[in-house]
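A single protein chain has been omitted; all remaining protein chains appear in their positions.
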Amino acid sequence: MATTTQDSSMDATQAALLAKVQPIELHEQPLVTNNRDFNWVTDKICRIVETKTPTWWWICMAVALMTASFTGLGLLWLVSSGVGVWGLANPINWGWAIVNFVFWIGIGHAGTLISAVLCLLKQGWRTSINRAAEAMTIFAVVCAGIFPLFHVGRVWFAWWLFPIPNSNMIWPQFRSPLEWDVFAVSTYGTVSVLFWYMGMIPDLGVLRDRAVQRLNKGVYEGGSAIANKIAEGMDHFRKNFYAILAMGWRNAGNHWRNYEMAYLVLAGLSTPLVLSVHTIVSFDFALAVLPGWHTTIFPPYFVAGAIFSGFGMVLTLMLPLRALYGLHDLITQRHIDNMCKICLGTGSIVGYAYIMEFFIAWYGANPYESFAFINRAFGQYWWAYVMMFSCNVFTPQLFWFKKVRENAALVWIMSIFINVGMWFERFVITVTSLANDFLPTSWGYYSPTMVDILTFFGTFGLFSVLFLLFLRFLPLMPIAEVKFVMPEADPHGHHGDEKGDQH
Amino acid sequence: MSSDTINSKGSQVGLIALVVGIVGIVIALFGFKQGWDTGEVRPIMSWLIALGFWLSIAIGMLFLVQIWYVFHARWPTIIRRQCEHFMAAFPYLLVLFLPLLAIPFLHENPGLLWKWMDGHNELPGHGTVAEDPLYAWKSPFLNIQFFAIRAIGIFAVFIGVATLLRKWSFDMDTTGNINNMHNARRLSSLGLFLTAIAMTLGSIDWFKSLEYHWFSTMYGVWFFAACMRAALASIIILTVVLAYKGYLKGILKQAHRYDIACMMLAFTVFWAYISFSQYFLIYSANIPEETFWYNIREKNFDGGLNSWWWVSMGLIFGHFLTPFLLLLWYKTKVVIWRTVGVSIWILSFHLLDLYWNIIPGKLVAPDHGAGYLVRQFSVSIYDLAALVGIGGICIFAMCRSMKKAEPIPIRDPNILTSINYTE
Amino acid sequence: MANVFPKWVNTIPIKVIVAIVLIKTAVVLGVTYYATPKYTRVGYAPTQPVAFSHALHAGQLEIDCRYCHTYVDRSEHSNVPTTQVCMTCHSMVRKDDPILAPVRDSYESGEPIPWVRIHKTPDYVYFNHSVHVNRGISCMECHGSVQEMDVVQHTKSFSMGFCLECHRNPEEYIRPPEEVYNLDWERPDTEEFKKEAVDFVHDWKVNPPQSCSGCHR
Partner (left out) sequence: MTEKYGIIASFPDTPSFFHAAEKVRDAGYKKWDTYSSFPVHGMPEAQGQARSKVPVFTFLGGITGFTVGLLMVWWMNAYDYPLIIRGQPFFSPVFPFPIMYELTILLAAFGTLGGMFITNLLPQHYSPLFNSDQFLEVSGDRLVIAIEARDGQYDVVATRQFLEEIGGTDIEEVSA
């Protein structure tokens, strides 16, 4: 691009200026610690899926499956009896279903944020967590989708939500925010899968090549004859499975060139997408003329909240994984620090929105609006508001302290608080506004039924089942990207002593 | 050219800017005085618009510097220093804000600009401000004393944060003390919240309260988006000029411009997102107490389209769609004249956005009672004078600051990464 | 050899794309034609307890619809005639015909004849016969040419789309009120008539609801 580069000839002033440059050493923790080399990284990540299934995996899987069955039972119950089995009653016609939907969708947002926004911002530290975070996004969207899907009641007619011709000769109503949700969430799910899959192609190629290499070597030892036979059989399976999915990826420079561009473009597409998804979710509320819902800050406020809860979930997942698989060299203290800081930042933005809502509710001088907010904090749901405010605004403030950030156990506990707090945020928004609307005679109090509780509880199991499958069969980290941020990958040596034009 | 010649050149530019600025300010103040005497508020609005314009650039830069610190961004290190220079304008902007602050205290109609400041002001169809129950409700916040305190507080935050960041950054050039950087990073993480709150209050006080009946929780975020765009566009222009004639020659790379342009694209989308969401939620809820704010920017009382409708369309297509489509294109982000062109374009429409937010807010109550008259879009000589005047002072402040420190932060740990930055 | 797949595999993608396009088209067409409700009930012609021929009664003998379906113009419901109605004639006409044995049995015992219902709207749809027949919508618009049927058959789909088609363009289905029960009436294909129909819709304030709550009350 010689034609577009700015006049690169320097005169004496600039040379003198550059001569004065004398950067201070800043000791920063590398993103991959302990001077690991490429092969170590490849091996470390690949062996997670290549070695024998650990016992804890089977135990977790069993527990997760059992938990997931609650969702199955709850939904079966719902479908066979009708939506009445949920605790929805006038005036609270939106209860846990929408709360859980928004909660799960929000969790997903961190995945896209890490993979897309941090990619655009050239944040190298994203590499070792983005794959798992993207997986989390997809599974969270799956869990989220269940609730509105079954809330329609006759779930077998849910396809009417899509613009497919049917004998009723009617079409979806595109002026409805709920219809936007259909498009937003399905687009979000699809694009996340595309992004996730495309990011995985090079790694699938690596897994394929390793299986082929092992088979070529043909040495299967170290166990009983049957165990060796099984290991060989698994490698045959892997060879074919990964080869099909890798689509013939060859690590060619040409491949990388187009791949990198596609990745960047997808990141660029996912960023407005992730903003739009939670914006549209917020429109579900904000478009209604209901005090406490109709407020213009909802879109960015929801997005910030989503990212906040998502990072909470990433921490909740990654900290145990790091311990279980010994990934301390790849998920370093620096990664945890950064995630804590993002929680702190987004948590504070959420706090800004809470305060702004309250202030404008007063400033707007609308008595209904003021009442809605006073009622939120001091009405019959005050406990939910306290939970929300303390978990979301005060908890992350502890992340100001390095001592807190360095204590993995404490961070993990706080990340759970964040998840709880964000669930309560959605509960507060949904239920308090509906419970006390314009007509005091119909005011009510919402209580969930057993079916509500079991269905929601079970989604954690479903999420875990999917995540455990992911752990077992797909590469947990983007190997290529982790290598890319290592100093050995720098084509100009890694001492930073070269100056001037590199092309 | 030695560094002395750079300095002398800088002083030269600064001197010119100062002279131009003073001339502009004198003309603008002349208009201000006329407005003051006659009670015609339009020339005073010119002052507010121009101040808002330059303030938004400075605030945006303040945000950017802090964001870069917090994210530990390496590539913008050489650009950060230029922002730090521009941030020297804050104290001057405070001084230039004083004429506006003088109105409630010295003018016979304290509500000349912000109508709620005087209970005698007529509201279209509502009687006077003093009779207005909405004002009575809001008066604990909207009263002159508190307004003045807030204004001082807001500027105190801007000036305080900017001064400290500048001090530490400049100090590192000479002492090479890494603690400066740690301090700056720590301050930035806290400063971002302070700046955000100050900026929100500023936008509510100075722009939104012109039409104090209206309210929107998003307004602060809108102003944030506007500031960021203005700052990024100005950075492109500033750095390209510095790379063409000044000390950044050969140091500023295509990669830097590309990344700034990418950020500009991102904030173009963000601005549209915020503006659209605000409009959309108010439009679809269709509550009169909110929609009137958009109505007066579209229609006259008799229902006919007014000049602001065209401005609104201009904002949709000119402030969002055109720069968005242009910036999607790789060439726009790297070919200098195109990037600069888009930046100038964005700055012009940012100015228009301020017009759109400020001027229609002052409705005129006609003599015959019912209805209202919308103050139509117009550009006056005082707009230009105030813009050039305040801008001249800001550029003078920047040039003055440039003499105080190295052109680039030579001891910054990330300076080499930034100098050798490639796409 | 370390290749997992043989060389010809490289041609699979293009084949897969072609196959997907073909299969998808087939599936879409098939589902549209066979599996949408439009086609599910049409053709339903159950055997009735009595081999009653509409072709004979309504066609050949030209008995007015309302003779048997008495309340069709006064009620939301079009009734199936009682045995007594049959017996008004058949106490004299063909009084010993073995085909009519169930009718006579019913008349004697008082137990109604178990006619099999053919035309049904779902319970969540509100349909009013009188509104339709009194505003120029003939029986045959929904029930088809009953006067030609020996065994009554479901000829129209009764899908929501079927209702909506008429509700959106009533002037294309409407006829002069005096011709509603004239099953042999033919719609004149003239500009003049079309204008009349439009005027009729306007003058008689025919305003078929298209909103959800019009039918799903």
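We just call them A, B and C in the order they show up, numbering each chain from 1.
Keep this in mind: a contact is a pair of C-beta atoms (placed from the backbone, for glycine too) under 8 Å apart; a residue touches a chain by one contact, two chains touch by 3 or more.
Bear in mind the structure is a predicted one, so any value in this text is a computation, not a measurement.
Enquirer: Counting contacts across the entire complex, name the shown chains the missing chain touches.
Expert: A, B, C
Enquirer: Of the residues A:18, A:78 or A:280, I need the one that contacts the missing chain.
Expert: Looking across A:18, A:78 or A:280, the contact with the absent chain belongs to A:280.
Enquirer: In the whole complex, not just what's shown, which of A:259, A:308 or A:446 touches the removed chain?
Expert: A:259
Enquirer: Using the document's definition of touch, tell me which of B:105, B:317 or B:330 contacts the absent chain.
Expert: Spelled out, the listed residue whose C-beta touches the missing chain is B:330.
Enquirer: Sort through A:187, A:333 or A:380 and give me the one touching the missing partner chain.
Expert: Checking each option in A:187, A:333 or A:380, the one touching the absent chain turns out to be A:187.
Enquirer: Tell me which stretches of subunit A touch the chain missing from the display.
Expert: 37-39, 42, 163, 169-176, 179-180, 183-184, 187, 190-191, 194-195, 197-198, 202, 205-206, 209-210, 212-213, 216, 243-244, 247-262, 265-266, 269-270, 272-273, 276, 280, 283, 479-481, 483-484, 488-493, 502-503
Enquirer: Write the list of subunit C residues that the hidden chain touches.
Expert: Residues touching the hidden chain, for subunit C, are 1-10, 12-13, 164, 210-211.
Enquirer: Using the document's contact rule, name the residues of subunit B that touch the chain not shown here.
Expert: Against the missing chain, subunit B presents residues 276, 280, 283-284, 328, 330, 422.
We take it that only the chains that are shown with their structure count from here on.
Enquirer: Using mean Cα positions, find the chain sitting nearest the overall protein centre.
Expert: A
Enquirer: How many angstrom between the C-alpha centroids of subunit C and subunit A?
Expert: For subunit A versus subunit C, the centre distance works out to 53 Å.
Enquirer: Please list all residues of subunit B that touch 2 or more other chains.
Expert: none
Enquirer: What residues in subunit A touch two or more of the other chains?
Expert: If we look for residues of subunit A contacting two or more partner chains, we find none.
Enquirer: How about subunit B: which of its residues touch subunit A in the complex?
Expert: 1-3, 5-6, 70-71, 73, 75, 133-134, 137-138, 141, 172, 176, 178, 181, 189, 192-193, 196-197, 200, 204, 215-221, 240, 243-244, 247, 249-254, 257, 262, 266, 269, 273-274, 277-278, 280-282, 284-287, 289, 331, 334-336, 406-408, 410-417, 419-420, 422
Enquirer: Show me the residue ranges of subunit C that touch subunit A in the complex, using the header's touch definition.
Expert: Answer in residue numbers: 2, 4-5, 10, 32, 36-38, 157, 159-161, 164-165.
Enquirer: Can you tell me which positions in subunit A touch subunit B when the two form their complex?
Expert: Listed in rising order, the residues of subunit A that touch subunit B are 1, 4-14, 16-18, 20-26, 120-123, 271-272, 275, 279, 283, 286-287, 289, 294-300, 341, 344-345, 348, 352-353, 356-357, 360, 363-366, 400, 496, 498-500, 502-503.
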